[in-house]
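With one protein chain withheld, the remaining protein chains of the complex are depicted in position.
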Amino acid sequence: MTAYVLRRLFQMALALLGVSIIVFSLIHLVPGDPVRVALGTRFDPDVHAALTKRAGLDRPILVQYFSWLGDAVRGDLGVSFRSGQPVADLLFERLPATITLAVAALFVALLVSVPLGILSAVRSGSKLDYGATAASQVAVSVPDFWAGIMYILLFSLSLRWLPPSGYVSFSDDPVEWLKHLTLPALTIGLISGSILFRFIRSAVLEALHQPYTRTARAKGLTERQVIWSHVMPNAWIPIVTVVGLQLGFLLSGVIVVEVIFAWPGLGRLALLSVQDRDFTVLQGAVLLIAFVFLSVNLIVDLLYGYLDPRVRQK
Amino acid sequence: MTETLLDVRDLRVHFPIYSTGIRRKEVARVQAVDGVSLSIGAGETVGLVGESGCGKTTTGLAILRLVEPTDGSVSFDGDEVGNLSKGELRKLRKRAAMIFQDPFASLDPRMSIGDSISEPLLIHKLFPDRNDRIDRTCQLLEKVGLSPNYRDRFPHEFSGGQRQRVGIARALATEPDFVVCDEPIAALDVSIQAQVMNLLEDLQDELGLTYLFIAHDLSAVQHLSDRVAVMYLGRIAEVADRSQFSAGLKHPYAESLLSAVPIPDPHLERTRERILLEGDVASPLDPPPGCRFHTRCPYATERCSNEEPSLRDLGGGHQVACHLYD
Amino acid sequence: MTATSSRDDHYAGEPIAEHRSRLRATVDTILLNRLAVTGLIILLLLVIAAAIGPLVAPYGINEISIPDRLQGPSASHWFGTDDLGRDLFSRVIIGSRVSLMVGFIAVGIALLIGVPIGLASGFYGGAVDSWLMRLMDILFALPAILLAIAVLAVLGPGIGNAMIAIGIVYTPIFARITRGSVLTIKESVFVSAARSLGATDIRILRTHILPNVVAPITVQTSLSLAFAILAEAALSFLGLGVQPPDPAWGRMLAEGRGFFEQAPWMAIFPGLAIVITVMAFNFVGDGLRDALDPQQRSVIESRGQG
Amino acid sequence: MSDPVLSVNELTVSFGTRRGRAKVVNNFSYDVGEAETLAIVGESGSGKSVSSLALLQLLPTPPARVEGRALFRGADLISMTKSEIRGVRGNRVAMIFQDPMTSLNPVRTIGFQLMEPLKIHMGMSDTAARARAIELLDTVGIPSPGGRVDDYPHQFSGGMRQRVMIAMGISCSPDLLIADEATTALDVTTQAQILDEIRRLQEEMGLAVIWITHDLGVVAGIADRVVVLYGGSMMEESVIDQIFDERRHPYTRALLESVPVSGGDRPHRLKAIQGLPPDPTRLPPGCPFAPRCRHAVERCSNDAPRLRAPAEGHRVACHLDPADFHD
Partner (left out) sequence: MLFLAFALVASACSGDDGIDVSDAPADDTGDDDTSDDATGDDDSGDSRSGGVLLAAQGAEPDRLDPHLTSAFASFQVLENVYDTLVQPGADLSMEGALAESWEVSADNLTWTFTMRDGVTWHNGRAFTAADVEYSYNRILDPEAGAANAWRFGSVESVSAVDDTTLEIKVSRPTPNLLVSIGAFKGMAIVPREIVEDGTIDTQPVGTGPFKFVSSSPDQGIVLERNDDYWRADEGLPYLDGVTFTQIPDQTVKLTNLQTGEVDWVDTVPPQQLAGLEGDDSLVVMRVPGGDYHYFALNQNRPPFDNVLVRQAIATAINRGEIAEAAQFGAATANQAAIPAGTFWTYDYSPFPAADTDAAAALLDEAGVTDLTIEFLVSSEFPETVTQAEVIAAQLDAIGVAVEIRDVDFGTWLDVQGSGEFDAFMLSWIGNIDPDDFYYAQHHSDGGFNFQGYNNPDVDELLDAARVETDESARKALYEEAATAIIDDASYIYLYNPENINAWGANVQGYVVRGDNAVRFEETWLDG
C-alpha cells in the first residue's frame, strides 16, 4: 500500500513536471510579453529593457525554466509580474473560493443525481425515469455561461431572492456565504449532476442485473434491503470514480462560472494571467489545479480500494 | 508408436508479478507450467486433462509459442520452436493450428465467417486468386458441415456449435499437420458436443491430423485420445494409453479425478467407490514443495513433501510421477 | 426419416439468427430508439440547412442596418435582428455551417491524433504505452479551457485555430478510449486465434483491432461533437474562438448575453440552436452506445472537460 | 407418495420479445415429495432455470408472464403478494445458483451475507446470527469457519463459495432447496465434494431438493426422480432407474447415447443428435424435438404429443412406442 502510494506520488510529480514544461513552453510561444503588457500601449525601450532584465526575462529560456524550477522545488513559486506579489500568496488567497465553489457544486450535483439516479434505475422505464433522463439531456446541452446569466436574471433581478454575484467567506457571514454560493454552485452543479445522474443510473442498473442481486432477492430481502445492502455497495465503486473525476474537473473547469459570478477563484486568476502573460502566476495556478486534480484522482483510487475489497487485498 | 511429431521437454511458463512501488520489481511468479515433458507421434491424439488452473491451456499456447516459454524446449518435426525466427514461426503456424474453447469469442464479430476462414489463406498467401480462395473456403465449410451459402454471414448469426465448426474450418485452412484443440467442446450444449467430437474424429481420419486435445472432461478426452496426460498444478502426473487407462490409472490424483467423473448410469453411480479429495488446489503462485499433490493426497508420506517425484515409465509408455511407484 | 433430417445429416443446421449485417443490425437498433431517431432527424435538417443555407437565408449574414437593430421577431425577421440590425434567422441558419464545421473538424483532429496514439499505446504496451499515456495524463490534468486559450494565443485566433485548440483538448479522451478498447480487444480470443494463424502485428491491428474499436470511438465522436460545440461557445464567451463576422452560434450567443434585457432573442435563438444541436448529438451518441457498446461511459470524461 | 412439498401445475412462462411472445416454459407440471430429489434435466434454452425462477417470483415482470400454479405446502407461490413471497424466499424455499463467482456479493463479507436470512426470517440478533453463520460454515465443511466468516467472496475458491451458497440456502432450515446448475461451474473433484455435501445435508435435514442440470452423470448420482425438459415442454418424467434403463423418449435416449463414457477400448462413434435446440420464439407446431428426432414421423411435426403414463410414475410425451424405434 505504501509502495503503491509512493509510486503514485512519484508519477504525480512527473506529471506536474510535464505540466510545468508544457505551460512554460506555451507561454513562451505566445506572442506578447508580460513587460509589454504591463507597459500598456506606451512603449519605452529603456523601461522595457530594465524591467525585462529585472524579471530575468532576458536570459535564455532554458535558464529561465530551470531557475524557476529550482525555486519551485524549494517552494518558491516566484513573484507575479502583474501585481508584484508572491505567486504563492496570490494562489492561496484564491484557493478557498475555488474549492468552496467546486465542493458546493459537487454537493448540488450529488443532491440531484444520487436520489434521481437510483430511483430512475430502480424504476427504469417509468415516467420518472424518462423525465429525469430528458431533463439531464437538456441540462448538459445548455452552455454554462448562458445558464448562469439566466439564473442571475431570474433569481436576482426578477425575483430578488439571491445576490447576483460575489463571494463572501464563511467566517465573515455564513448566511451571506450561502446566498452568494447558491447560484454559481447551481449553475455548474446541475450540469455536473446531469452527467452524474446518467452515470449513477447506469451503474445502479448494472448492479441490479447482477446475479448477486438475484441471490439477495432469493434470500427474502425486501427491495429496499436489496438496493441498499447489495446493489448500492457495488454501484458506489464506479460512481466514486466518476464523482472524483467530476470534482477534479469542477476544480479546473470553473473559469467561465467564476467570470460570470465575479467569483475570486483560481480559474479567473489563471485567465487574467494568460491575458497579461504573467507566466509565474499561470505556472503556479495551473500546477496547483493540476496538483489538486491529480490528488483527487489518487484519493479516488485509494477510496476505490477501500470500497472494493477485491482491490483492497492487493 | 509412429514417428514423433512434437517433443516437449521440461517446458516451463512462469508469469512474473510486479510490485506496485516506484521501481518495478518482480515480487512473485505464477508458475503456470513447471516442467512438462510430452511427446506426440504423427497421427496420434494425445489428451491433456486437468482441472482449471492446472496449466493445460498454457501448455498448449506455449507449444505454439503463443506465449513465450520461460524455459524448456519444444521441438516440432525436428525444429526447435524456441529458436524460430519470425518468418519461420509463421511457417510453423501454417503447419500447426489451434482450435479455441469459446466459439463465441474466438471469431472476430466484424468478419464474415467466410473471411475468417480465408484469413489464414491470405496470411500464408496460399490461394492468391480470389476465386480460388472462395472455392477453398466453400470446400472447408462443406467439410465441417456448414453450407457454403452462409460464408457471407456473421458469427452472431450462428449457434455455438456452428461457430465451433467455423473455428475448426479456419484451423484446417492451411492443411496443418498438427492441431491443438483447447477445450473445443466445453462451451457447447450436451447434444452438440457429440457432433463436434465426431467431426474432429472424421477430420483426423480423413486428413491424418495429429491432435493435442486439451479438456477438463475426462470422458471426452478418453473417448478421443490414443494417450491421455493428466496434469496437476503445472506438472504432468500421469501419461497412459488407452489400454493402460482401462486397466486403471495409477497416480492418486488421476485416480480420484477419474472417480469424480459422474457416470450417466444410476446403478453404477450407486455402487462405485469414490475418492473424495480434501481441500482445494494450492496456488500456482506458491506451489507446495515436493509432490504438488501431497497436500491433498490420501497416501502422502514424509518423502512426498520434500522430494519431487519425476515421471517414470511403468512399462509400455505408462508414465507416473509418484513416489508410490518407485 | 424425414426430409428435414436428411438435410441435417449433411449440414449442421441453418444460422439461428436472420441475416443482417452488423451495420444493418446497428441501424435497426438505432431506428428503434426514438430519441436517437429524433437526434438523427435534427442533425439531418441541420446538415441540409448548412448545405443550402445561403439559398434559404432571407438576408445576407453581414447585411448591417443600424436603423433596424434590436427588432423583435416579426414576419420580416423571424428571429429578430441583432445590435447591428443583421437578420438573426439568416445568421443562425448560416451559423450552422460554422458551428458544425468547428465541431466536425475539431473532433476530426482529436480523432486523427488520439486514435493512433491510443492504438499504439494499447497494442504495444510497455514503454511506448507509459510514455504516451503519461503525456495524455498531463494534457488531461491541464484545465481544458486554459489549454485551449493558450493554444489559441500561440496560434492566433481564428476558426481554424479554434478547431485545433478544441481538437487538442479532446485528443487525450480519444487516446484513452481507444487504448482501453484495444487493451480489451487485444486480449480477446479471436486475436489470439489470428496470431495462431501466423498473422503479423500490422495485420492484427488493421484487420481485427481497428474495426472493433470503431464502435466506442463512434460513440465518443458523436458525444464529443456535442461538447465541441459547447466548447466553441465557452471560448467565444471568453472572447476567443471564431472570428467575426463569421456567424458561429457560440459567438452570437456570447454577443447576445449583453442584450438579455433589451433583445432576449439575440441570445435565445443561437442558444436554442446550440442546445438543440448538442442534444441531437447526445441522443445519437446514446443511441449508438446502446446499439454498439452498452458498456461505454465516456460521456463523463468528455463533458468534464467542458 | 404423501402430500408433496411442492406441486407445480400447468406452469407456463412467456416473454415479450420484439418478435412476439416466446413461450419458454409450456404447461409444466410436476410434484416434489418430502426428502425427495427431483432432477430437472435440459439443455440451454429448455426452460429449466426459468421455471424455477418463476416459482419464487424472481423473473422480471414484464417482460416475463407467469401462469399456472405452484402449491407449496398448499399455498400458491405464483399468486402470493410481494411480502408473502418474501417470507418464503430463503426461509421455506431456498435457491442456489450456477455461478458461485457472481452470485455472492463481492463487496460484502461472507458473514454479512450468511447472517441476512437469519436476521430477516429467524429474527436473530447480530451475535446470534454470527454464531449461527460460523456454525453453518462448519456444517458445509469450510475449515476454520471462525476465521473465514469476515472474509470476502474473492478470498474463497469456487468450491468454497458454492459451499457458502449452500450454507446460505440451508440456513433457515428450508423445506425445499432449488439448486440451479449448482455444480456446473466447478471442477469435477470439487463437484464430487459438493454433491456429497448435498446428499449428506439432505439426509440430515430431510430436505426436498430440485436439482437443475444438463449433466446426466450428475443426475444419475443424485436424483430420485427425473424430469426431462426440451424446448420448454416436459418430454419425460420418471423415477431415476426407469429413465436410464427404459429410455422411453427418443430425446432421453439420444441424449444418453451422445455422451461418451470413460473406460473401455476406443468406442464407436458417438451417436450425435443432429441439428440445433429450438429457438423459443420459433417453436415448431408439433413436438419440439421432432425436427431433430431420428424416429420422427409426419404426425410429430404437426401434433404436440400429450403426456401419457406407460407405467406407474412414468410419464412420456411422445407419439411413438420404443418398439417403433429403429436404430
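Letters A, B, C and D mark the chains in the order given here, with residues in each chain numbered from 1 onward.
Following the convention adopted for this analysis, a residue touches a chain if its C-beta (ideal position, glycine included) is under 8 Å from a C-beta of that chain, and two chains touch if they have at least 3 such contacts.
This structure is a prediction, so every number in the text was calculated from the model and none was measured.
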Item to check | Chains on display which the left-out chain touches in the complete complex | outcome: A, C
Checklist entry - Just one of A:A38, A:L178 or A:L298 touches the chain that is missing; which is it? => result A:A38
Item to check | Selected residue (touches chain absent from view) among C:I16, C:L84 or C:L272 | outcome: C:L84
Item to check | Hidden-chain contact residue, picked from the options A:R8, A:R214, A:H230 or A:R277 | outcome: A:R277
Next on the checklist: With the missing chain put back, one of C:I64, C:L183 or C:L272 would touch it. Which one?
Outcome noted: C:I64
Checklist entry - For chain C, which residues reach the chain that was dropped from this view? => result 62-64, 66, 69-70, 83-84, 153, 156-158, 239-240, 243-245, 255, 257-263
Next on the checklist: Touching residues of chain A against the unshown chain: what are they?
Outcome noted: 30-33, 36-44, 46-47, 49-51, 54, 82-85, 93-94, 97, 149, 152-153, 156-157, 160, 163-169, 172, 259-262, 264-265, 268, 272, 274-277
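FYI, only the chains that are shown with their structure count from here on.
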Checklist entry - C-D versus B-D: which has more C-beta pairs touching? => result B-D
Checklist entry - From the C-alpha centre of chain B to that of chain D, how far is it in Å? => result 31
Item to check | Whole-Å separation of chain centres (CA-atom averages), chain C against chain D | outcome: 49
Item to check | Interface hub residues of chain C, defined as touching at least two other chains | outcome: 12-13, 16
Checklist entry - For chain D, what residues touch not just one other chain but two or more? => result 274, 276, 292
Checklist outcome for this item: Contacts from chain B onto chain D in the complex sit at residues 51-52, 159, 161-162, 189-195, 197-198, 201, 216, 218-220, 222-223, 242-243, 245-246, 256-269, 274, 276-277, 279-281
Item to check | List of chain A residues in touch with chain D within their complex | outcome: 210-212, 214-223, 225, 229-230, 233-234, 237, 307-310, 313
Checklist entry - Can you name the residues of chain C that touch chain D in the complex? => result 1-2, 4-5, 8-9, 12-13, 16
